[in-house]
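All protein chains but one are shown in place.
Right, subunit A next:
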Amino acid sequence: MSASAIFILDLKGKVLISRNYMGNMDMNKVDHFMPIMMRMEEDADSSPLVTHGSAHFLWIKHRNLYLVAMTKKNANAALVYSFLYKMVEVFKEYFKELEEESIRDNFVTVYELMDEVMDFGFPQTTDSKILQEYITQQGHKLDVGAPRPPATVTNAVSWRSEGIKYRKNEVFMDVIESVNLLVSATGSVLRSEIVGSIKLKVVLSGMPELRLGLNDKVLFEITGREKSKTVELEDVKFHQCVRLSRFENDRTISFIPPDGESELMSYRLNTTVKPLIWIESVIEKFSHSRVEIKVKARSQFKSRSTANNVAIMVPVPSDVDSPKFKTSTGSCKYLPEKSAVQWNIKSFPGGKEYMMRAHFGLPSVESTELEGRRPITVNFEIPYFTVSGIQVRYLKIIEKSGYEALPWVRYITQSGDYQLRTN
């Protein structure tokens, strides 16, 4: 299941830092990585997994860096990729941003972290809050206050240390729902999906025991309260602090939360909802002369809610010129680097309809390059509203010291992957 070695490369393929975990492969093999990548790029090919002889490279890209795991065994690929992403997360917690410079500037810490997060190809502790308790950048004297491995590292509760203290105990919850939508060019909804996530910011002392109550349909069915408005969660994923077997048994979400910010859970619903913002568009291209675009945007949610920062991106050919716009509300911008028009509407109340017209010139010599038909994409956020109707019914907080703690909940719905194909 193991990675023999992990490398961090710059964009040219030069090794910035590496760690040989198993010592069973020639570290120079990584020199083959970039040439293979270049060859694939020439063939317009791409794969997150490349092979050279007996060496397999599993890579991800972050900013101007490649993180590459090398193995010669039948490694657990899912584990390797998710570990690489976890590494990025850890480094970001330590250095704010992970890029070439932060690696150089902190190479001693990077080495230390690489030593700690994986051993002989087996991922170990990757919780950055816990790591920060014993891997710091200060040189420690061993006799006085040298860090010891926090018990947390090996505890069953490996995400929260003991002895945390706050004057005021509070929990902030954000319920964020993203709407993914795919609409065909003929206007029929191909896919509509809600991906929700509940984020926590925990400011609590000690080892609090939390229980979260949602209007979960399955739970209500078990407890026989079927009348209330409920939500059917198709698939739920939890932070590792949540007791999964408890949830499996009686749908109770109980946990000892990590300190600070974390994502407690995410869920997915396939219930088809009316697309919150509906777009109708006509894009007419008159070769060698002009492109005319008509876009109608309609908000299909209740009028007491308002969508903020709505941005509608309409694709245009890459060689257009002299843009002209007319809108019933908001403003338009031509973004040549994205070959798109961006129509911004600061505030879009429910049940309204707005229009936008755009006119572009086209050069008389047509570009030979074929262009894909890109979809219209929409960004928006609607505060105080969840499209699924999910509600936090309660959050019980019990700590043995018996303090009172206040939970705060915010709801927001936003656009996820919101695409409407064009003709």
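Convention: contacts are C-beta pairs under 8 Å (C-beta built on N, C-alpha and C of every residue); 3 or more make two chains touch, one makes a residue touch a chain; residues count from 1.
Everything below uses one rule, namely that contacts and distances are computed from a predicted model.
Per the UniProt record, the absent chain's protein name among "AP complex subunit beta", "Sister chromatid cohesion protein DCC1", "alpha-glucosidase" or "Protein preY, mitochondrial" is "AP complex subunit beta". The hidden chain makes contact, of the residues A:Tyr94, A:Phe255, A:Trp278 or A:Phe301, with A:Tyr94. For subunit A, the list of residues touching the undisplayed chain reads 1-2, 15-17, 20-24, 44-49, 51, 54, 56, 58-60, 71-79, 81-83, 85, 94-97, 101-102, 104-109, 111-112, 115, 119-127, 132, 134, 136-143, 146-149, 153-156, 158, 182, 184-185, 190-191, 193, 195, 234-240, 243-245, 247-248, 263, 265-266, 268, 370-375, 417, 419, 421.
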